[in-house]
Each structure stands twice: as C-alpha cells, then as structure tokens.
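Note that one protein chain of the assembly has been removed; the remaining protein chains are unaltered in position.
Showing chain A:
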Amino acid sequence: MDSDKSYMKQDCPEKNECLKMLQAILDGEATPEQRTEFLEHHLEECLPCYKNYHLEVAIRQLLKAKCCQEAPQDLIESIKSKCTEKLSR
C-alpha cells in the first residue's frame, strides 16, 4: 500500500499539531477553510498524517460499533413507571 505513496512526504515536522487539527476536523470543530486546507492539500502529500487520519477514523468506527451498550428493557420499564407514577399523581 505504501509503495504507490512514495511521492508523499514520509515525515511530517508538524505531526502533533496536525493530529490536533485532524481531530478537530473529525469532531466537527474546524472551520471550512481549515478542513479544505488540511484534507485536500496536506493529506494529499503527507504520509504520516494520511495514516493518522485513517487511524482516527477507524478508532471512532470501532468505538461506535463496540462500546454502545443498550439499557436493559426491564430497567427502562421500571424507570418509566416510577416517573409516570409521579407525573400523574
């Protein structure tokens, strides 16, 4: 996979700053200008940041897929009835 990316920069002097920026982008906290600059320019030419980007995305996907537990149905019912009881008092 890396072979066809040999034209890219193999090292990034701003790696940590870039990581912060790409997290801000993925969190929806970056400006449109920052997004464009980073995603369309920097990522195209910088291999470490390109990899970091895909890693961040993959971690988020994995978190969402594996770390969301649903409430037990009996608990939901019990909370509902306890509170509705008070509501209709």
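Keep in mind that, in the parts below, contacts are C-beta pairs under 8 Å (C-beta built on N, C-alpha and C of every residue); 3 or more make two chains touch, one makes a residue touch a chain; residues count from 1.
Simple rule for what comes next: contacts and distances are computed from a predicted model.
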Not-shown chain resolves in UniProt (candidates "Aspartyl/glutamyl-tRNA(Asn/Gln) amidotransferase subunit C", "Transcriptional regulator", "Cation acetate symporter" or "Sigma-70 family RNA polymerase sigma factor") to "Sigma-70 family RNA polymerase sigma factor"
Footprint of the hidden chain on chain A, which residues? 15-16, 19-20, 23-24, 27-29, 51, 54-56, 58-60, 62-64, 66-72, 75-76, 78-80, 82-84, 86-88
